[in-house]
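Only one protein chain is missing; all other protein chains are in place.
Labels A and B are assigned to the chains in the order they are written; within every chain, residues are numbered from 1.
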Amino acid sequence: MRSIRFGYGISKPRAIDIDSNDLRKSNEILREMPELQTCIGCGSCTASCTAGNLTQFNFRRVHTLVRRGEYMGAYEEMNKCMLCGKCRLVCPRGINTRGLAMLIKRKLGDF
Amino acid sequence: MKRRVVIVGGGAAGMATALGLESRGVEPVIVERDTEMGGKVRNWHKLFPTFTPASEILDPLRRSIAERNIECRTGVAVETVASDGVTLAGGERMAADAVVMATGFTLFDARRKQEYGYGIYDNVVTSADLEQMMNSGRVRLADGSMPRRIAILHCVGSRDEKVCQSHCSKVCCITGVKQAIELKKMFPEADVFNFYMDIRMFGPGYEELYREAQQSYNIHFVRGRISEASPMINGRIQIKAEDTLTGRPLKMSIDMLVLMVGMRANDDNGLLAASASLDVAPNGFMQSRDPFTGAVRSPREGIFYAGAVTAPKSLADTLAEAALAADAVVDYLNRTQR
Partner (left out) sequence: MKRASWQEYQKDIADDKYYYARSCIRQNFFPGSERAFLDILRGDLGRDVMDDPIHTSCTGIGYHSDVVPLETIMTVVARQFALMGEAGYENFISSCITSFGIYTEILSTWEEFPETEERTREYLYKATGRELVKPRSLAHTSDIVFHFRDEIARKAKRKLVNVYTGRPLRVVEHIGCHYAKIFPKSGIGGSEFPYVLAGMIESWGGEVVDYPERRHCCGFGFRNYLVQANRGYSIANSQKKLESMSPYKPDFIVGNCPGCSMFLDRWQYAIAEMEGTTYGADGQGIPVLTYEEMAGLVLGYDPWELGMQMHQVDVEPLLDKMGVEYDPAAKYLGRDGRYIGKPERAAVNNGCQRAIYDIKL
């Protein structure tokens, strides 16, 4: 290929492509913690999050992305969690969110 | 002499109202446009949230109507209503001491949402089609194979001003959950995704069923409306939506798309309303006298409503309203005793 300087590249698609995502890890997480599927996206976890109030950390968004097979950066994000447990206290579905933070770190350390 | 009440519509609402009136010594006559009694429930397989076969509700109603010799005129449409009777298509006049409108609703025609390709692409079906398939005992893709990934889209023809249906059809959320579970039971290996805008679990046992669908059946719920469905080279369907909870567009290929079609007002509501100076609500359904104590009463004395003629309703709500309508009619007849 010739090296033409176009001054721009081709943007990568932002869409979550369920077909090309590898859902095995996501399925494993759901098998170990089926109650995660009961999340109704209320945002209580993020609202009460110690870390989320001071950083970009959005617990709900990260674990929703993990369920869709988007693992990139999830481990690093979960490192922001201070494990205070407030999110578990407020979750109306009784999801073990604190445990979920640990589970994601355990499963997705190398993504 | 027995007082006579004409009931327009022979579905669940009409039949239950007739039975309520008959047991109170009133003579009901049902006029049904279709050639068969039973209305929309006739084509339904199982009912939410208990998975009760629809026939378990409908058959006793039809049996009682037959046993009590309640007069049913089928295959004839009503053209005008008044508090003292109705006019049938063809001009025949049926006199009555009161009239109950139990004309129900019309299923939204999914072809109007062209972007989903209903009627064009194989394996795009409506919730009503799926019930029929379940009734026939065979749910399969067009090529006879079993689906591996299914998407259920809520709010097709509901909460959508583009197709002049701004109201919520109320029952589709729970129907989507019910059908997702039924599909998952039939195809345990399949992934089932529900695409919703809001999940409105208003009835007893509904929220519990929703939770069960999530936790016990691993049914996926994505908050976002599918924007379009397109055919793929391998015969599958590509869908696009936004996963609004992550703020990113999402796409996937599926084998089957089930459209939760909403309830819309009957096209002839306007004409019937005009014939008796009744009111039609902005969404096209008939307007009750008031939403609290006058839900089954029209603004005109002697004309009553039962069931989904006034708004989308579940079968449970419809049956409860039929009993209420029978009460209101008897009350009216007693007050206007000759």
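The working rule: a contact is a pair of C-beta atoms (placed from the backbone, for glycine too) under 8 Å apart; a residue touches a chain by one contact, two chains touch by 3 or more.
Owing to the predicted nature of the structure, the values given are computational and were not obtained by experimental measurement.
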Which of B:27, B:207, B:228 or B:327 contacts the chain that the document leaves out: B:228
Identified contact with the non-displayed chain, of B:66, B:95 or B:120: B:120
Contacts of subunit B with the absent chain, listed as residue ranges: 111, 114-115, 119-121, 228, 230-233, 238
Residues of subunit A (touch criterion as defined above) contacting the omitted chain: 1-2, 4, 6-13
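Simple rule for what comes next: only the chains that are shown with their structure count from here on.
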Intercentroid distance (Cα basis), subunit B paired with subunit A, Å: 39
Interfacial residue positions of subunit B with respect to subunit A in the complex: 199, 211, 214-216, 218-221, 223, 240, 243, 245-253
In the complex, subunit A residues that touch subunit B: 14-19, 30, 34-35, 37-38, 40-41, 60-61, 64-65, 67-68, 70, 93
